[in-house]
Every structure is written in structure tokens, then in C-alpha cells.
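One protein chain omitted, others in place.
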Amino acid sequence: MSTTPNTYWRSLNELARNDEYRQLVEREFPENASELTDGYSRRNFLQIMGASIALAGFTACRKPMQKIVPYTRMPENVVHGNPLHYATAMPFMGSVTGLVVTTHEGRPTKVEGNELHPDSLGGTHILHQASTLDLYDPDRSRGIRQGDEARTADDFAAFCASTFTRDKRVAFLSEASSSQTLNRLKRQIAGRFAASTWVTYEPFGEENVLLGTAMAFGAKRRPIHHYDKAAVIASFGDDFLAAGPDSVRAAKQLAKSRKVMSTEDGMNRLYVVESNYTLTGTNADHRIRVKESEIAQALFALAAALGADGFGGHTNAFTGNGDIARLAADLRGANGAALVTAGADQPPAVHAAVAAVNAALSAVGATVTYAALPFADAADQNAAFRALTADLAAGRYDALVMLGTNPVFTATGDVDFKAALSAVPAVVHLASHIDETSAALPSNGWHVPRAHYLEMWGDGLSFTGAASVIQPMIQPLFGAWSEIEVLSTILTGSRTGGHDLVKQTWTGSDWNRILHDGLQAGTSFPAATVRLTGAAAIRAAAEALPTVSGLEVAFKADPKLIDGRTANNGWLQELPDTITKITWDNVALMSPTTAAGYGVEFPRASILRAPADEEPMVAVNVNGKTLELAIWVVPGHADNAITVYTGYGRTHAGRVGNGIGVDVNPARTSSSPLFASATATRIRRTYPIASTQDHHSMEGRPLIREASLSGYREKPDFAAKMVKVPGPIDEAGQPISLFDEQTFPDHEPQWGMTIDLNACTGCGVCTIACQAENNIPVIGKKEVKRGREMHWIRVDRYFSGDVNGNPQVVHQPIPCMNCELAPCEQVCPVAATTHSDDGLNQMTYNRCIGTRYCANNCPFKVRRFNFFNYPKTWLIEGNDPEVVQMAMNPDVTVRFRGVMEKCTYCVQRLNRAKIETKRATGDSRKPADGTVKTACQQACPSDAIYFGDISDTESVVTRTKRNERNYLLLEELNIRPRTSYLAKLRNPNDATA
Amino acid sequence: MSQSTYVPEEPLVKGNHTFASITSLIADIPEQPTPKWWYIAFGISNILLGVLLMSIGYLFWEGTGIWGITNPVGWGWAIINFVWWVGIGHAGTLISAILYLFRQGWRTAINRFAEAMTIFAVICALIFPGIHVGRIWLAYWMFPLPNGMQMWPNFNSPLLWDVFAVSTYFTVSLLFWFVGLVPDFATLRDRVKSKLAAKIYGFFALGWTGGNRQWQHYEKAYMLLAGLATPLVLSVHTIVSFDFAVSVIPGWHTTIFPPYFVAGAIFSGFAMVMTLMLIARKLYKLEDIMTLDHIEKVNMVILVTGNMVGFAYIMEFFIAWYSGVTYEKAAFINRAMGPYAWAYWTMFLCNVISPQFFWSKKMRRSITASFILSIVVNIGMWFERFVITVTSLAQDFLPSSWGYYSPTKWDMLTYLGTFGLFFTFFLLFLRFLPMVAIAEVKMVMPQADPHHTDAHKGDH
Amino acid sequence: MSSTYAVLAEFKNPGELMKAAETVRKAGYTKWDVHSPFPIHGMDDAMGLKPSKLGWLVFGHAVLGFTGAVTLLTWASSIAYPINISGKPFANFPAFVPIIFELTVLLSAFGAVFGMFFLNNMPRHHNPLFNSETIRRATDDGFFVVIESTDTLYHETKTAELLRSAGATLIEPISA
Partner (left out) sequence: MAQLFPEWSNRVPRMLLVGSVFFVTAVVFFFWHFGSHDYLEVGYAPKQPIDYSHRLHAGQLGIDCRYCHASVENSAVASIPSTQTCMNCHAQIKVDSPKLALLHESWETGAPIEWVKVHDLPQYSHFNHSAHVNVGVGCESCHGRIDRMEVVMQAAPMSMGWCLDCHNNPGPNLRPVDQVTTMGWVAPPNQFELAAEIIARKNIAPPVYCNACHY
């Protein structure tokens, strides 16, 4: 198979093969994807977790013999064949989000948001959805190692007992964590050793924010924004919608005031001041594009304009800037209902200034509250990390314990952590993979496999302080350890199970209730009272901030890979970037004007010539390092600036993430990690980039219909009126047709979907949720570049307005529209795609012979074809395909070569719901409204997707379809899509024009 | 051509030929020793045939992914080649059937190998619908066979219509060809020295005696077949055009397609006939039978059909503009000015501009010009199918899913391979079968007329 | 030398053959035929042959093909397993036209070809005619009248006489 060396399936393919499975591929569809042979996973899995169908190889009988492996002891409340749902929580950057996990016969296959949890409210972001794949990543390390030697748990315990004696000087390096248990152990450690240091290292964490608030209020405080209470929101480089500790809550709250269902409804207004186009920027009503280094200046100018404490008389380049002035006026006009935020990667001074501005807007207590974090160290952890590195190098420690984190890869260029490691006599690194840091351990250093959150006991606090317990869904697949287990082993010299450790922390609580609900009811951070004390300090710090006059490079955390921790996740690697739609790479993002300076034309003139196959490249010289990256033009990016993403170019991520993109960390400095002045030159080399959407413009077609709030109020049905459907209309209000069409029976529900383009932020979580639910394969960069991506729901992105100036961006999720008069159906020669009585455009994989005619005739191009046997190399071959197979949803057929596939409205969920309803009611097979959700709908953090029975006139989806903003895509083709859209609105400040 | 005075038709057979000399001119070719060029040509064709088999084998092994096809362009060279080869086939049937009904005596010189060309071209075409599907081993589901699933094909699908149309077309052409061959098989049976050859030809002659009681039914059957083949050949490319016309894709969804495709088919077919004819007549010294008049007549057909095609091209643009449909307009602007403009203008040059040379009699009667242009036209017609198939798909309704299609080496090798298949068959035909319909040529000679007295014999 | 199967007479061109044919017909012979390398215009009348029945055979097949196709398509898509496809009616006749047409043509073509073989009693690889060397020229440039010995009017000398008078350039018996 043609391939690139860095793809998931290809590399699995290169490893030792498993004969049984290779034979299996000869059959078109394998048995239930949960099948296992022997091996580690099975011992853990079958005995403890239970039933599954196992393939027992091929005997001479007429058909391959299948074996059924029942439970030996039947677990409680397991009904074989029905999935179970358990509440747990996913820790990320020091906060946990409550989730509900679907398990099939003990295999966690899908995560959903926990509706009871205040920071999820049922929503999720891409990292949550993708996390199941991380659990089953075959590249995870398989056991404890010292140097190159495999070691047992007992060896490690013995080592801990002998090494971590009271007289030792021990350094601890951990990721940000709000785990009560971890911090309980942390406190025990404090007094345990002669000298011990604990540094929390989070490359893109909230440390700057805390330092900023410390500067402003005298103590570290976490600002908690209440977007739903704000009428005017101004973000200074804060991409709060991008996957992060608080993004789900933010999206929920932002969407709340964007669901304009009648002309009476109001809508908040979002200003974004940023350099690169971010997800949040695309949702802005006003976007002010400035270079990364100027964001702070713009903010200070605003602070001055608003008379914030400490900024009286402050002037800078943005003083008197029209946009800033209007922003100031608008914020002030919102009297109290205004909110200003800044990106966590902005320097502390900026966050201090934000605190001052919010105070000046009397937003404190209304749209923003401040929380005292129970486990935050007072010290500057960024500085502490640099100091620790120096101390380690100087041999001031006898031992170093790293709980997670990958400093060797993520540290900025001026911090040589690798060298420091070699100076430490005893090192322990807890990591899910043999990553860069584990690989750089001294020969006597210990690597301990780190448990995935779905296989460990733990606990933690959400961003707003809701306390949750993390319960495992499955036994650790590879004998992995959780942080708390390692810590307790270090303390006690013997391993104590995570369950007991957590239980100790939670003694006295309503344990079962917490496990059931996923959180301790009613827990949250109390709003701390704050007083702005540091005005002078803020001003000093603000005016000390560097600015860049010439070309500058901004280093931003990749929205999908963050600092590279998820680089081995094929789903994330293949998820198109929100703005660029690039997969599997990082590039040099720049504006058309800047790109023109390097001889790149935009939009790419295609007159009389085929588009170039590879992208031009630029060599960026920054901080004495040279980064060679492909040039990618982003309309609306600040001029004279380049943005690059971290997290790429990993060497020890695993077979998926290794060698993808370029590592930009060496070019960063700890003094100014966010931006640096640079020079760049076009180089001769070109580089292939796999982008799923080349075309930036909507070509003036009425695909995404948009109006201003005021325009909508004048003409509420503007969207429907935008297209005149030609020809006469029949009594049903449909354009007349040559045929008398089929009608649908009453005893079946009639499924339909509505997508609110005003609520949709374009985050792409629907794509990954769909991928997880429907066993959609990862196909790798080369295939994506060919245009063969398999996503069933994609998010289209269009730029509108002046591409060289400050264009706007709109998003449109496109699933299968399930047209009632589907053009795809009539052209299939073998009736493989037909229509069901409940109005679905069915795709029958096992009938499909793969003429691809249906895909050609689909006006929305939502059909996806298995050009190769993608699952073969991905599920069948490789060293232990069983592990990957465990991630599969047994309710969905795995599609093999030569078969067309597409969105089915999650028919497996619909059928289950119908059967269950019928069992419950005895006769009706129409599930009650809201009882059945599609994967994309359930995952969406802004509830932009409505789904239900349109034959029920009172169902939510029917009501949305009656809404004035409702319109059908390509209605004039008279294909009668079951999916419709609610038109997009923007709420521009009329003062700005 | 305005002319008032009657100009007597040029005699169809040049040179001083008797029935016997005609017979030997054609029927003795299989007897003569195999010329060296034949072996060389046959060797090359076989190598190409090998390439075809290899690339199909690899396709079976790996899947259609080895081709350039992708989203949104689900059909690439496979379908292009299919339409192209079927189109070429049409000339044969047209010559043998339609010209027969119109009593065009001159057809007799070229109908035999034109029909042969049809059959071989259709074989090449038929390969593609079979192998371009994702699960080749299940392609038989396209036929209405009773089965345990109680499933039947979808008779609404143009692709299914294709299956019926093209297979019917192939069967009927084959029968037509064979019926025409029967009397000539008899001739060979009665001439060849070798007993084995005589037995083989004799077997296919089915015991033909040339008795008038046979000729009576034979002529009737031939006439009926011609009558059936005529609407059939028109229907075949009409239905092929439905593959596109029945869809909703701008650039495909067009009512002009059926006549436009049929004209195009005849256009390319005649060009191919011309190419082959010029080679055959040179190699086998058949100048007396395939005369310059024949060449000129073929060129006229090329000119006429070429202009019909050109008209269609321009009409498409007019309709796109006249329809006022955004997507339709965009589709055609993209054809002429989009990323595939190079293909579009190649097509336009080859199919519309180049035939215009044939307005001049000098060109029409020039061997070289005819040969070059015939090849140019076939290139052009391939590009026509490329433009229709690819450009329409590459840029349809939603700009978000616009893409660019480019073929892989496997696309090219497969296409190249079909030439191997075609010429392998064709060379075998030239070598072992009478490449001109002997009996029919005799029929159009003056002596054949029972009222033609001896006095006129041999005077032209 | 065994019994004769027929007597063969050669004529020098189609015109002569035509006259001869008329003579023989007038003489009232029934079991006879003329052999020529190509069909000769007006020979059917000259021989007094009734028009060919082939047309009816073909028509029969056409009807068969048409009804067969209509039945298959309608039954399969609206009775055997009706499936909702693009909301079109189960029996979607406009879409059936192409296949119905093709099957009609196909069956008719079979009728024409195999009907012709049937009427011509082909294939008949063994034929007493082939006992004659001369007859082989009938596929080249020979024009012959052949009168079978089983004809009631057949008389070894009289028949030969008749043919000679009709202008035969050569007369020879064909052995059975």
C-alpha cells in the first residue's frame, strides 16, 4: 500500500504479524471487533472484565469456527450485549472535567460529558473524545524499566524503599494537578526528606495568570469567567474556546446567549484582539488583528482609556487607536456586564492589567470571580523549574521524581534539562510512553508506565472547583501506575492500590453517590474577595514588557497536540485544524501580505494551470535557531508576523507522532516563550501539506447564510428568502416533481437534524466524537493529502470579506443530509444505498460493491470511500491488533476495502432506542424526544446540533425547523434534506463600521 | 455543396478487377507467409497486453486506491477510458448498419474491419466497468440473478442501464460481424491448401453453399440486423451519456448529452477507422478497394460530426449562462478558466479546430493529413471525456469539498495496456480473417449486375 | 461410381445464370438451386421463391424480449422486494425504458441470426454438393445451377439438355 512512514496503520503493519488476524482479513468483515486472542490484554481482559467473542483460528470446517467466551463469574448488573455507563473525570492541566464513559463488556469505548457536572454540562472537547484512543495506544510502554532492563513492580518498590530514605535530597517534578489525594501525599512528602522540592511544570498552564493575579491582588487567584453574564466580552489573545481546562463551560455559556430563537432575544458581543486566527477569533463579532507582541500594548491602551488603576496617563502605540476607543466605549456602556480576558500564555503583567481593567469595569463578582486554589504553590513555578534544572545540573539533589511531564521535549531552548538529568544519581520518570524524557534517563534511571485516567483511581477538582473521583473502567492494560501509587510507594516503600489511597482521602464522604454522580454535589470554589493592591507594580511590569518592531514569531500551543502530549493520537493528528484545515503537520502561519514578501501568491491563482502539489518553505531565524517550515497563508493573520505551533517534531511519541512536523521548542526562550523577533527567508525546498479544504472562499454561494443581529430583526426570514426555488410549488409546499414520491409510515419516527450555525463555534469535537462512535479509520497524511479523509461529519470553513485585510470566518458542520429524495440512491446499481421507513438515507456496507457513483452524485460530498483496506493494516495486523480492536464500538460494522460509508445519524443508537422504547411501551417504537442523541450532538459543547423525530410536532428539532432562521442547503435541487441549518448571526457594534 | 448537373459516382473498385482477382486479393492474405512487421507489431501488442494484466492484477490485490481517484473525484481514467473505447466502437456499427440501410455501396470496402474494430474496442471498454468497482469479486451483483438475499439490482441506476446496453451492444455486434463473415469463411474454406485450415474455416462457414435459397434468408437477416443495430448503436451512447446526464452535478446534468455523445462517438470512431484503414491499405496493398474516395468520404463524416460536437461545446456554455444557475455557470467557467483549462483547450483544439482542415478537398484526399488528423481527433475525444468526468466532479456545489484529481502511474499503465489488448486482437484478425467483405465487394462491382452485358465488361 | 446426387451446370455470369434460372423454373423443377459468390438481384423472382418468413420469427422474439423485460423489472422492483429508492415509485417505468429496449433488441437479434441459420438448415458441414470440385468456385467467381436427382422431373439426359440449352458452359454430375 502506498504510504508515508509516519502513519498509524502503516507502522503497525511493519511489525511482526499475527497469522490468525492476517487470515481473518480474507473475510470481508471480521467478527465483532472486541475479539481477542491470548496475550497480556486477554488475561486482564477476559477473566476480569468478561465476555467477548474470540476468534479461534480457522479449522477445516465449512466456516471459520467462532468461539464464545462467557464470564466465569457474572459481574453485577452487567446485561451482556447492553453497554454500561459509568461516571468519571478526566484530569487535564490541573483541572478535571466530569465525564460519562460507555463500556461494552468492560471495554471503555466512548466518553460523553457528564450532565451533572458544572464544567461539562454534558459537553466535551476534542481531547476528551480522543482520550479513549490514547488508552488503547499500542505504543504505550509495557512495563517498568531501569535503563534498558525490564523490572518488576517489586523491584521498583525495593528501589524506592532503599533510595528514598529520610536523609535524601529529593526533587519532585509534576504536572499541574488538583488531585486531593496527590496533594495529601505531597504534604506528607514535604516533611519526609532532608530536603525536598516540588515543582509543578506545565508548559502552557495557567501559571502566568496566577502570577498576574498575585501581582494585582497579592495572592494567586484563578479568574473564573461567567461568559453568560457578559453582554460585551473582549479577549486579548485568549482562545478560550479551544480545548482546555475550561473550554467546555466557556462554550456552553457563550452559546447560551447566541441561541437567538426570536427577534426579542439578545446576543452578546465578542471582541477578539489577536495575531493568528484562532477558534475564538472566528466567533468574534469584531476582531482586531495585532501582532502577538502588541496584544499587551493594546490591552494597556484600553486600560488607560478605561482609567484602570495604575494606567492613568499611560500611553503607547495604541493610545487613541480607533478600534480600542470603540471597544472601551462598548465595554463601559455594558455597565458591569462586560468581561475582559487574556490568553494564559500572555505574560503575568497582562493578566494583572486584565484584573485592573475588569475591576475598572466593575465586572468583578459579576462576570468574573476569583478563586483561591487549594493546592497552588505561592512560588513562581516557571522560575522554580529553571532553578530546579540548574540545581539538578549542579548535583544538588540525590533523586528526582517526575510524575508525568516531558521536560526534555517541552522545555524552552535555553533550558537544557537533558543535561541536568544525567547529573542526578537516581531518577524516576512516570510516563505513558518511553518519551523523550524517559529515553534521556541515565542508564540507572527508572521508567514507570503511567496509567491512563480510564484505568486508574484518582480524584481532582474541576476548573470551578467541583470535586470528582476518577474511577477506572478497566484494569490497567499494561500494568501501568498512577501518580498517587508511585508517590505512596516512594513514601512507604510498598505499593498501595489507587483505590485505597483515594478512599483514604475521601473517608466520611458519600462514596457511592460520588461514584454514581461523578462528583460531590454542591462543591465549587467560593468566590474570593479581592482588592487591587498592585497598581504601581502592574504599571511597572507593563511598561517593562518588550515589543518587537520588525518581523516576529509567535509560539502557540497547538490546539490539538498542546505541548505534544497527544502527538501519538491518530484521531487528533488527522483532525483538520479549525482554521487551516491542515492535518498531520505544523507550518509557518502568516498573512497574505507577509507571504507575498516571500513570493507566495494568495489566493493561489489557478487560471490555466494546475495547483502546486507542495507548499513553498521559509527558513525562520529566531533566537539563533533556524526553523524550516512550510508557508501557509491565513487571511486575517497579523502582518509582519509568523505563528508556529508547538507539540510537533517529536522523536519518542510513538509510531503515530514521531517525526510529524517540526519541533519549535528549541527556538523559544524562557524569558519570552511567547514571541521573539526573527528574520525569515524563502528557501528552495518545498513540502507536502495535507489540508482537507484548499478553497477559502464561498464563491458568493448561499451556503452559510449570515446576517447582523439588527438585519435579522428587520427581516427574520432572510435566510429562507435568500434562495428562490424555481418552478411551481405543490400543495405540500414542495417544488413539484415528476414522480409521486414515497411517503413514510406513521408507526416509525421520522428522524431529522438542525444545526445552529450561530451556536456552532467550529471546534471540531463533532468530527472526533463521530470517529470514536463509528469506528472511522485513521488513514494517514498521504491519503489525506490525496483527499481521501474518512470523517463522516466535517466542519467547512470559509473566509469572507477582504482576505488581505481583516476577513471574517464562518464554520459549517456538514454531515450526511439524509435527503428524502437522495440523489445518491437512484444511481447505485445494486441498491446498496436506499431509504428507510424512518427517513434515513441508508448505507448498506455489505451490499456495496464500490462504484463510487453515489459519492459522485452527492451534492454535499459527504460520502467516504475505503480506497484501501484501511482497517486491515490498522486492526488486523501489527504486533497486537487486539489492543486497537478494544477501542472499536461493537455496534458498528467495521468497513473494509472497496466499501462506501457515510453518516447514518448514528443508526445504531436510533435502533437501540427504538427497540428499547418498544420493549418499554409494548407497542410504540417512537422514543420520547431527547432520549436518543447522535454522537456529534451529544459531544457538542455549545449544543449547536438538534436531533429528533420531526413527525412529532412538539419535539425540539421540529420547533427549530419552524424557526425563522431555519434554511435548507441546496434547497433548489429539491432533494429535501432532513438536515437543516439555522442561519448565522453576528452582533457588530454599530459604532464600528 | 451546390451542384445541378449529375456527376456519375466514381467506381467503388479501382483497377481492372475480376471476381477472381478480388477473391485472391483478399482471401489469399491468410495464405501468404506472415510478414516480419506483423511479428514485431504482435510482439509489442503482447507486451502491452502483459502490462494490462499486471496492472489489473495489482488492482485486485491492493484496491482502487492505487488509482488517482479520490473525494470528490470518484471516477477517473477508468470511466474515461470506458466511454472513450465504447465511443470508438460506434463507427463500426454505424458503417455496417446505418450506411447499409442508406445503401451506401462504399461501406463494403471498410465495414468488415470497422466491425472488427467495434468488437475489440467494446471488449477494451467492457473491462473498465468491471474492474473500477471497489469489490470486484462482487461485481456480478449488477446482474439480476436470483439469490438467498432476495435482493435485485436497482433498475433506476444508469450504471445498470449501461451494463445491459453495452453487453447487448457487444453481443449484437459480434453476431452481425459473424453473419457477415460466413460466406467469406466459405470462400476461404474452398481456397486454402492446408487441410487443417480448410477444416477450421469450414467449421465457421457452417456449411455455406452460396445457394440462392440461403442467400435469400441471409440477405433478409442481414437487413434486419442492420435495422436493429441502428437504433441500438444510438441507444448505447445515449445511455452512456445518461451516466452523467441523470446526475445532479453541474456540468453533468445536461439534456444535450445524448446527441452530443453519439456525435462524439461517431466522430472518434471514424477517426479510428481512418487510422486503421490507412495502415491496412498500405500494408496489404488494398489501394484499389480502399480508394481515395473512401478516405474522402470518411473525412467528410469526421468534419460533420466534429462540427456537431463543436456546436455542443458552445451550446453547453450558452445554456449554462441562459439557465442563470450559479453552480452551472461556475462549472463551465471553471472548465475554460479553472485548474483544468489546459485539458479543456486541448480538447477544443483537437475536436473543433483540427477537423476544419477538411473543408478543403485537398486535405480530405491527402493521406498524411488524414492520418495525422485522425490521431489528433482521438486524442481530443479522450480529453473530452476527461473534461466532462473530472472537471465537473472536481468543483461542484460546495467549494469546501473542491479538489484536484491527478492520475497515478497505474491509471496510465492500465490505459496503455488496453491498446495491447486491442491490437493483439486486431492483428490476429488481419492475419487470419478476410479483412474486407469479399462477397459484398463483388456485389458492388459492375459485373455483379445481371443486366450488365459482356460488352461493358471491364470498361469503366 | 455411385449414384448421382445432382447435376451441376456452370454459367459464365450473373446475367446468364438468371436466364437459366428462369428456364429451369419454367420447366417446373422444384428441387434445385443456383449458387453464386454473392446474392444476385432479382434471382428470387427468377427462381420463383416466396418471400422469407424470417421477419415473423424476429417479431416473435421482439415481443418475447419486451414482455420478458417488463415482467422482470416490474416484478423485481415492486413485488419481489420493493425498496424506497430516492423516494421514487417502486415501478418506475421511465427508468425501465432503457433496459426494456435493450432486451427487446437483444432477443430480436438472436431471432434474426439463429432464425436465419434455422431456415438455411445451418450448420450443415457435410453436404453432397461438396463432392464436386467445381462447386467450390461458387464462393469465388462460379455461377451454377444445381438440380437434384430426387426431383420428379429429373432425367439424366433431358435435364442436362435443358441446362445446355440455357447456355451452360459446363455440365457435370455430382455423385451422392
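Labels for the chains are A, B and C, by order of writing; each one numbers its residues from 1.
Basically, contacts are C-beta pairs under 8 Å (C-beta built on N, C-alpha and C of every residue); 3 or more make two chains touch, one makes a residue touch a chain.
Nothing here was measured: the structure is a model prediction, and the numbers come from that model.
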Checklist entry - Given the contact definition stated above, which residue among A:V894, A:A913 or A:A983 touches the chain not shown here? => result A:V894
Checklist entry - In the complete complex, which positions of chain B touch the hidden chain? => result 147-151, 189, 195, 198-199, 202-203, 207
Checklist entry - Which chain C residues would touch the chain omitted from the figure, given the whole complex? => result 81, 83-84, 123-127, 130-133, 136
Checklist entry - Can you name the residues of chain A that touch the chain not displayed here? => result 29-33, 46-47, 51, 53-54, 56, 61-63, 65-74, 79-82, 745, 747, 834-838, 840, 842, 844-847, 891-894, 904, 907-908, 911, 915, 918-919, 922-925
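Here is the rule we go by: only the chains that are shown with their structure count from here on.
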Checklist entry - Which of the two pairs, A-C or A-B, is linked by more C-beta contacts? => result A-B
Checklist outcome for this item: Between chain B and chain C, the Cα-mean centres are separated in Å by 29
Next on the checklist: Suppose each chain is reduced to the average of its Cα coordinates; what separation in Å results between chain A and chain C?
Outcome noted: 80
Checklist entry - Which residues belonging to chain B are in contact with no fewer than two other chains? => result 151-154, 156, 160
Checklist entry - Taking each residue of chain C in turn, which ones touch at least two of the other chains? => result 83, 85-86, 88, 92, 95
Checklist outcome for this item: chain A contacts chain B in the complex at 1-2, 28, 606-611, 613, 693-695, 697-701, 703, 783, 786-789, 794, 796-798, 812, 814, 823, 825-831, 847-853, 855-857, 859-861, 863-869, 897-900, 970, 973, 975
Item to check | chain B partner contacts - residues on chain C that touch it in the complex | outcome: 13-15, 17-18, 21, 33-44, 47, 49, 52, 54-55, 58, 72-73, 76-77, 80-81, 83, 85-86, 88, 92, 95-96, 98-99, 101-103, 105-106, 108-110, 112-113, 115-117, 119-120, 122-127, 129, 135-141, 146
Item to check | chain A to chain C touching residues, read off their complex | outcome: 738-742, 820-823, 825-826, 831, 834-837, 976
